[in-house]
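Here the structure comes first, spelled out in structure tokens, and everything after it is commentary.
Only one protein chain is missing from this complex, and each of the others stays in its spot.
Our next item is chain A:
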Amino acid sequence: MIKIEQLSKIYGQGDDQVVALEPLDQQINAGEFVSIIGPSGCGKSTLLRLIASLEDPTSGSVTLETANLKRPVGFVFQDAVLLPWKTVAENIRFPLDTTGVSRKQANEKVAELVELVGLKGFEKSLPKQLSGGMRQRAAIARALADDPPILLMDEPFSAVDLLTRETLNDELSRIWQKTGKTILLVTHSVEEAAYLGSRVMVMSPRPGRLKATYDVDLAQPRGEQTKRDPKFLDLVSELRTLMREMTS
């Protein structure tokens, strides 16, 4: 469970202050899949970074109930952050290498993940030899490597082509159902948000704050039939209207 209490973030000081996030209260239960959408600059990345303790909050707190795990959170950054001197396979294995998992076990896990994200044949490539979308997929695989109970993903599919994106969406949905992870996914696509989430959080900019949340009442597992479901289409159009209001 993720408990967010009066969480806010202000960057900078004096005249340069930017209110990235107004005080936010939210409780995310274990096993929820929360999609977060909102126009650029509304504090989505900031919220994820606060939850991952990558930023210190200006006020409030985030509590993760994860039984004191060393690494409770897997994070996929908005732009893939890979170690440029390591190959794809080594990058994916990195979380395992640093927790003393045996080499053999780690390699098996890596092979499985490489398959999952469709990077077979590129295991020995360096990040600089990959396209943006491939780097992003390697970063997703790394976030999954040590099986964290919470997965925070900041526009993980933005650089991925449409077809791969749909495959990865379905894989993510499947992983979520199978493992019961708590997932927060930031996306610019309202379809993606509705298709994947069990809840959608809509945020608005200047200052960044939570505008509305929607429970997504669509049957699991989701698939092609979901995309034709009137309930899905209604939700998507409602979200889209909301987004349009904010950006106009």
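Methods note: a contact is a pair of C-beta atoms (placed from the backbone, for glycine too) under 8 Å apart; a residue touches a chain by one contact, two chains touch by 3 or more; residues count from 1.
Keep this in mind: contacts and distances are computed from a predicted model.
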| item | value |
| --- | --- |
| Per UniProt record, name of the chain withheld from view ["NitT/TauT family transport system permease protein", "4Fe-4S dicluster domain-containing protein", "Acyl-CoA dehydrogenase" or "Cytochrome ubiquinol oxidase subunit I"] | "NitT/TauT family transport system permease protein" |
| Residue in contact with the excluded chain [from A:70, A:104, A:178 or A:228] | A:70 |
| Residue among A:29, A:53 or A:241 touching the omitted chain | A:53 |
| Residues in chain A touching the chain absent from view | 49, 52-54, 70-71, 73, 75, 77, 79, 81, 83-85, 94-95, 97-98, 126-129 |
